[in-house]
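Have a look at the structure below before the remarks.
Apart from one protein chain that is not included, each protein chain of the complex appears where it belongs.
Let's turn to chain A:
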Amino acid sequence: MAPPQPKAAAKAPAAPAGGVQKAKVGKPRNYDLGNGIVRFSKTKMFHKKAKYKFIGKKHPKAPKDKKPAVVVKPIGGEKNGGTRKVLLHRRKSFYPTQDKIRTRSHHKTFSKHVRRTRPSLTVGTVCILLAGRHAGKRVVLVGVLPSGLLLVTGPFAFNSCPLRRIPQRYVIGTSTKVDLSDFKLPAHLDDTYFKKNKKSTKRSVKRKEGEDIFVTKKEKYVPSEQRKADQKLVDEAVIKAIGKRSDKKILRGYLKSAFGLRSSQYPHRLHF
């Protein structure tokens, strides 16, 4: 590696003369493997960077010129010594007796996990629900939320499955796909939108005076106007996409019918 060195040395001074001065920034060879462990150990990097070359070599660093913390000021009066050192910056007025409680950033929390969706589950896929009260229904996949949950819809008019989140584990993706490429999911349909307000559904139903306190009272779930509007919006797009197909009649019947296994049908042997 001897010959290239003089060349580089010759080039280096030329660059600033050209006017464009760009600091050469190297890329780190080491990288995080994703679990807090780096690819190359300290020792390995020691060899890679050839740090052994520099051990023992003394590179006397140019001493930084210290910024003065004090200013010497002359003062009057005979017995006052003539000058005083005055601090440029005032000392702190508050010294904590306890360390601050710091919130640590956790390595991995569930909300930070990388979400991967099965390749068979693309937007527009007809899915078979396997769990929940709509189990067995064939529904259309509308999108995947940041939490990794799938957003599906019946459409509601076909099989009364509303816009609903479901984990991909509880779904079979079929090879039948509806073309939803023109459809864009409204941004407000996110995870918080679908989160159930547990307080309102469970316990805190206020009792009136004189009411039987042992009778558990439950509020019935009623979809809000907003939900109804969103359901309509999404379903319209899905139904429109179905209507464009040549086999729309059969596909409609398909979505309306429920999935089931017959004798000598085994899900691991079937194609979907």
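One rule holds for everything that comes next: contacts are C-beta pairs under 8 Å (C-beta built on N, C-alpha and C of every residue); 3 or more make two chains touch, one makes a residue touch a chain; residues count from 1.
Methods note: contacts and distances are computed from a predicted model.
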Protein name as given in UniProt for the chain not displayed, "Large ribosomal subunit protein eL14", "DNA-directed RNA polymerase III subunit RPC6", "Protein transport protein SEC24" or "EKC/KEOPS complex subunit TPRKB": "Large ribosomal subunit protein eL14"
Given A:V70, A:V86, A:A135 or A:I250, the one touching the chain that is not displayed: A:I250
Contact set of chain A toward the excluded chain (per top definition): 126, 128, 172, 174-176, 250-251, 253-254, 257, 259, 269-272
